[in-house]
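What follows is a short report on a single structure.
All protein chains of the complex are present and in place, except for one that has been dropped.
Up next, subunit A:
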Amino acid sequence: MRLLKRIGFRLLVGVGVLWGAATLAFAALHLTAGDPALAILGGPDARPTQEVLEQVRREYGLDDPVIVQYLHYLGRVATGDLGQSYVLRVPVLDAIGEQIWSTAQLALIAATTAILLALTIALLTARRRPWLRSLVSGVEVVLAATPTFVIGFALLIVFSFTLRLFPIGGNSGPSSVVLPALTSALSVVGTLSQVLRNELEEVLEQPFILTARTRGMRDASVRVLHALRHAVIPTVTMSGFLVAALLGGSVITETLFARQGLGTLLLNAVYAKDVPVVLGVVILSAGVYVVINLAVDIAYSLIDPRVVTA
């Protein structure tokens, strides 16, 4: 009961977050210069007639006051209608639907890879010799600080241009997802493994670990059977960060690897001032964030019931 109440409250907050995101994005897009009617008609090299311009303004309600446009917009979003893309001339939901699987696939594979890598590194290096720890920690810091496109480019040069093991990009079969997924994974793995190791090191100093060791348990078993369970909490905590980083980074990864996806969709939409698409992607991202946080919350109370009372 308490859990249900909690979920209900979080959902309410989630709706608030969505409304806030939609409003902020709407305001930002309307504050920046650039006439959407001209954008719809193809940019600075187009030769639309005045008549066509007026037709577009009428059709998209661009001659209404901003507040009217905003209320119209909220009304439509509330009924699940995200409008029509100015540039692609298809419903925003269709435009997103067309790209979302590609991005989700990439994010899922990247997240799994990153978590497995981070866990392995953390398990192998927690409370080990100082030089090994500093070496690995150094690599992690460098990875976390390296821009995604540099990582991606390095992978491209080695595995695609030189060794020709993987295709340069596109969405052509499983092999085309390897390099982009690795790029995304490497861009977050440094941060992730540092957090995990810190958690593991704290756990490894707990009395129950000492008890286990005195019972004659081998080091590897202690780490995997006892300590690892506690590392799950920070992993769950960081899933919000993971999702945000992977979604945000998808713009770069997708452009570099010529992949379809929400990142490319958003980037093009921002350049072209394709307002409905930008707002659609923003609302979607906020929605994903809300859902993930809700799931994290529920997962907490399942893993450790004490969290709920906190």
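Here is the rule we use: contacts are C-beta pairs under 8 Å (C-beta built on N, C-alpha and C of every residue); 3 or more make two chains touch, one makes a residue touch a chain; residues count from 1.
The rule we apply is simple: contacts and distances are computed from a predicted model.
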Exercise. Select, from "Copper chaperone CopZ", "Peptide/nickel transport system substrate-binding protein", "Nitrate reductase subunit gamma" or "Tetratricopeptide repeat protein", the UniProt-recorded name of the complex's unshown chain.
Key: "Peptide/nickel transport system substrate-binding protein"
Quiz item: Among the options A:Val13, A:Ala28, A:Val90 or A:Leu132, which residue touches the chain absent from this view?
Solution: A:Val90
Self-check item: Option touching the unshown chain, where A:Leu123, A:Leu156 or A:Val222 are the choices
Solution: A:Leu156
Quiz item: Pick from A:Thr49, A:Thr79 or A:Thr214: which residue touches the chain that isn't shown?
Solution: A:Thr49
Practice problem: Considering the whole complex rather than only what is displayed, give the residues of subunit A touching the chain that is not shown. | Solution: 32-36, 38-56, 87-90, 95, 98-99, 102, 156, 160-161, 164, 167-171, 255-260, 264-265, 268, 270-273
